[in-house]
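A short write-up of the structure that comes next.
The complex is shown incomplete by one protein chain, all other protein chains being positioned as in the whole.
For chain A:
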Amino acid sequence: MDDSPPPSGTLIRRHALTTRIWHWINALAIFILIGSGLGISNAHPRLYWGPYGANFDYSWFQPPHFPAWLTIPGHYNLALSRRWHLLFALVLAFGMLAFMIVSLVNRHIQRDLRIRAGELKPSTLLHDIREHLAFRFHDPDHPGAYNILQKLAYVAVIFVLLPLVILTGLAISPGMDAAWPWLLDILGGRQSARSIHFLSMSGISLFIVVHLILVILAGVGNELRSMITGRWRVPADTADDTPSAEPAK
C-alpha cells in the first residue's frame, strides 16, 4: 500500500487475480456444499459425541428438518445430495490448498491478513466496532486495507473454519479413517467429527450472512467490481471523515 492515502473517488487495485478466482469458485462450491449437506443432514438429523452414535444413543442436538427449497436436490434424495457434496468437496479442498500456497507466495496472507500486535488492544477493537456501527468501514489513511474485525473474520474462516470443515469431512469417510487414523484421534471419533462438521458449517453460514450484509452496506457495485475486476473505488466518506476518530497506532 502507498504511504499517502489515495484520494477518494480513485480506483485502486484491491484483489489479486488468484484471490478473485478463488473467491468465486469457493462461493459456488460452498453454496452447493451447504445445500447438499443440509440434504444429507435430513437423512439422520441427530448429532452425537464420540466414536459411535445411532438412534438408541444420546444425541446432543437434533438439527431441524431442512425444507426442500434449501436442499440440493430440491427433494429428498440422499444419493444425489452425496454426489453433489462429494464432488464439490474436492473443489473446496483442492481450491483451499492452492489458495494457501499462492497466498503465502504472493504474500497476501502476510501483507493483508496478518494481525499486528496493536490491533488486538481493546481500545482499537472498540474503536473499530464503533466505526462499524456508524457504517464507516474503511480507515481513511489506508482505505484499501482490511480493518481488524474484517481480518479476524477472514482469519477465522480461512485458517479455522474451512480447514476444520475439510478435516472433519475427511474423518467421516471410513476409507480415510483407514488411511489417516490420526484424523479420529485429533477430532475425538467419527461422530464428534460429524458434529464439528455441522458446527463449522454453521459458523461458515453465519460468516456468509454477515459478509453479504456488509457488502450491501458498503456498496454492492463497488465491492462486486473489486471482486471481479480487482479495481475498487475509494469511497468519499473516508476522505471527508473527521480526524477525531484517531486510530490507535
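In the analysis below, a residue touches a chain if its C-beta (ideal position, glycine included) is under 8 Å from a C-beta of that chain, and two chains touch if they have at least 3 such contacts; residues count from 1.
Everything below uses one rule, namely that contacts and distances are computed from a predicted model.
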Omitted chain per UniProt, picking from "Molybdopterin-binding protein", "nitrile hydratase", "ABC-2 type transport system permease protein" or "Homoserine O-acetyltransferase", is "Molybdopterin-binding protein"
Considering the whole complex, which of A:Ala43, A:Val160 or A:Ile228 touches the chain not shown? A:Ala43
In the full complex, which of A:Gly35, A:Pro143 or A:Pro235 touches the chain missing from this view? A:Gly35
Since one chain has been left out of the picture, which residues of chain A touch it in the full complex? 31-32, 35, 40-41, 43-44, 46, 51-57, 69-74, 77-80, 82-84, 86-87, 89-90, 172-181, 184, 190-191, 194, 212, 216-217, 220
